[in-house]
Every structure is written in structure tokens, then in C-alpha cells.
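Every protein chain except one is present and positioned as in the full complex.
What follows is subunit A.
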Amino acid sequence: MVLQLIILVAGAVVAYVLGAGFPRLVASRVGRRHGITSVPRPAWAVAARVDTVVLDRWGTVTTGRQKVTSVEPLDPDHLRNLRWFAGALEHEAEGRLARAVARLSPRGKVADFAVVPGSGVKGAVDRHPVRVGRPSWVGMTERTDHGTVLGVELDGRPLGYLVVGDELREDASTSVAALVAAGVTPVLVSDDTARNTEHLAGACGIERWHPEIAPEKRERLVAELQEQGRTVAFASSREVDAGVVTAADLAVGVAGGAARDDAVRLETLDVSRLGALFALARGVVAGTRWGRLAAPVPAVVGALLVALGLGSLPLAGAFALLCLISASVAGAVAVLRARNLSRT
């Protein structure tokens, strides 16, 4: 009888201990399928507590790329010429903005390419002199569109305007809404102008935003949020944000990117993926709790049977095993439920 009770107690203890780890195993497995590459063990608990996430503009609500949102030739007949000459020239340049314009056309024969700091780029496409840059630099009127407005000059004559803006993720606004619904407040920080940042925040339903924010200001922003009693996650793939990431309660970076060792790493910083992370983390916490609650139940039942003289060693072993199973199932169900809830 004593031996049977020892087996039952041992089964309950083991199930209690292992039950805490099983939800993490399930969450990690489920998370990998959703692009959550790695989550350090302590990070699950922190992630479950996060109620504010600071989102860097690049890669969270946007794809991390820019796109040409408007092609406006001064003469409508020059639409294709505007796309071709500006695109061909920008193939020689570097940066998100250049890549966005370059996607307008295939590569061409470019000579004498040069970057004019603060103004734009210039060169000769098929021997035609072309300049792409600030409208005033190419003798055109400045405009106030959302995004970056570029003037294009060909053969010494103004050809038209290009407007380049952020490429918003298709599900950005629904993902942001889901985050808010889950009690996580998104805060957008951007290296763009106030006008463009406000526009971007509005487009994806974020109420709080900070434009042209330098790394040290971002760090102060995180501190202020923490002082307000918030648990802050910071999602950024930019190396300049390393200091901010350190200050945050939870750092979220991209796999292979520069982030602190205990940072959560995702394939991309897609805001829907962040929502999944927080939901899974909450599932892990709940699963751990439920697993620990469920773990001793079969042992208690087994002990009652032993006390009634119905016990046996094989039965005690079976109930000990049942402790493990019930802890695991309870933890797993909690995790999976949390993931399912996050989708809604």
C-alpha cells in the first residue's frame, strides 16, 4: 500500500514539474509553424504580460519595402517614359527608395551615374541625361503628398513626379485591431516625417505614433511607458535600435538580425506574427497553470482507491502515468486554445 502511494505521489510530482514545460514545447512547435523562430524560456512569461508593443515602421505594419504610389507625368503621353528613365537610373542607386523606383522598369544602359547628397541622383540613360530627386533640385514645384515626392528631369526638361510611400501589409489594420482587442497597445515609431507617420498610423489603426524618433528618444519612450506600469515589447530589425531593445521588457527581432541574446526572434516582424506570439505566450502561462492543476488529480483518485482497498501496484502505476497525461493535455489545450483565440 505504501509503495502504491509512493508511486502515485511520484507520478503527481513529476507531472507537476513536467507539466510546466509541456505547454512551452507545444507553443514552440506551433510557433515555428507561424514564423516564430525562437523564444527563450523566460521570454514566454514576459511576452504573456506585455500590454504595450512599440513597433518600428519597417517590417511591422509595412513590408519593409517602399513602393511607388503615384506616377504623374507633366504630359500624360510621357507616362511610360517617366517610368522607364527614372526606373533605369535608380537601378544604379542603393536604398529602399531607389529599389522602389527601380521596380518601375528593367535595367538599362546607364553612364555617368552619381549621387548628389541631399538632392538626388543623376546619370545618362541611353545617352539621355536624367535627374531624379527633390523637385526643387530639378526645377519643379515642391508638393505636399503623403510619402516622398521625387521630381524627374529628362534631357534638361521636367518630365513628371513620382511619389514613393510605405508598402503597408495587407492585414496590418486587422492585425493591429486584434492586438488591441487582446489588450496590447501598439505604438508606432518611424524615421519618417510627422505627416507621413500620422498617415501610416491612421492607415493601420494605430492611435499612438512618434515620428522622426532618434534611438535615444525611442529609449526614453520605452522608459516612460514602463514608468506608467506597462510591460513593453519593442519590435525592430534596425541595428541602431540595439539600445532601445535592451531597455525594453521584451525584445523582438528578426531571425539572424542584431538583437540581444534573450530576444524573441521571428521570421519577420509582421504585426500579425507579433499577435500570435503574445497569444501563444499567454497560452503557455495558462497551460502551465492548468497543467499543474490537472497533474495531481489522477494521483488523488488513485490514492482514494488505495485507501478503499481497491488499489494495486499496476493500478498505481497507471494513475501515476495518467498524472503526466492529464497535465500534458491540460497544458496543450490551453496553448492551442490561446492560439485559436488569437486568430479571432
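We take it that a contact is a pair of C-beta atoms (placed from the backbone, for glycine too) under 8 Å apart; a residue touches a chain by one contact, two chains touch by 3 or more; residues count from 1.
We take it that contacts and distances are computed from a predicted model.
> Out of "Putative tricarboxylic transport membrane protein", "PucR C-terminal helix-turn-helix domain-containing protein", "L-serine deaminase" or "MoaD/ThiS family protein", flag the one the UniProt entry gives for the chain missing from this complex.
"PucR C-terminal helix-turn-helix domain-containing protein"
> Looking beyond the chains shown, say which of A:G156, A:G183, A:G202 or A:P314 touches the absent one.
A:G156
> Which one, A:V30, A:V61, A:A93 or A:V125, makes contact with the chain that was left out?
A:V125
> Need a quick check: the contact residues on subunit A for the chain that isn't drawn.
Within subunit A, the residues touching the omitted chain are 77-78, 80-81, 84-85, 88, 105-106, 108-109, 125-129, 154-156.
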